[in-house]
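Have a look at this one before I ask anything.
Heads up, one of the protein chains got dropped from this complex, but the rest are sitting where they should.
Entry: chain A
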Amino acid sequence: MLPTVLRCVRPISTSLALSRPLAHFRPPMDPDPSRPIERSIRSKLTDALDPVHLEVHNESHMHAVPPGSESHFRVLVVSSQFEGLPLIKRHRLVNEALKKELSSCVHALSIQAKTPEQWRSDPSLAKSPPCMGGSRGDHTVEEKLKAGRE
């Protein structure tokens, strides 16, 4: 099971303590065969960026979408391909790899893109801010959910 730190239960706050180091042990991230989008994201990021560490977290349950959705993700990619690149270029590489998913069924993608050295000095996963319900009644999100189901 995912650590409970990934569940946002705090009220909206102006303090942004959105990063918390996790214990060094993490449960194995076995791809779930019933989650095709998660599998696709993992596979494409692996092929494109040859990461030394990769985490793909489906955070849809934290948002105003039906249970079982694959619309909101957080990815942590550790790759030597990020060396020397500013954050924006790293994120663009990730976006490019996931272009198809982002244009079809993925509505939100949080990205952490670290070099192996950055990962060694700070092996933490950032935490997403609390949902404010914006996906509810959003027809763009509804279209993406529909695309994800097909």
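Everything below uses one rule, namely that a contact is a pair of C-beta atoms (placed from the backbone, for glycine too) under 8 Å apart; a residue touches a chain by one contact, two chains touch by 3 or more; residues count from 1.
Basically, contacts and distances are computed from a predicted model.
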item	value
Listed names "Glutaredoxin-related protein 5, mitochondrial", "Signal peptidase complex subunit", "Trafficking protein particle complex subunit 13" or "EF-hand calcium binding domain 2", with the criterion being the UniProt name of the chain not displayed	"Glutaredoxin-related protein 5, mitochondrial"
Touch with the omitted chain, as defined above, among A:Ser40, A:Ser79 or A:Gln112	A:Gln112
Touching residue (missing chain; options A:Pro36, A:Pro66 or A:Gly133)	A:Gly133
Those residues of chain A which, in the complete complex, touch the missing chain	8, 12, 14, 16, 18-19, 87-88, 91-92, 95, 99, 102-103, 107-112, 126, 128-135, 138, 140
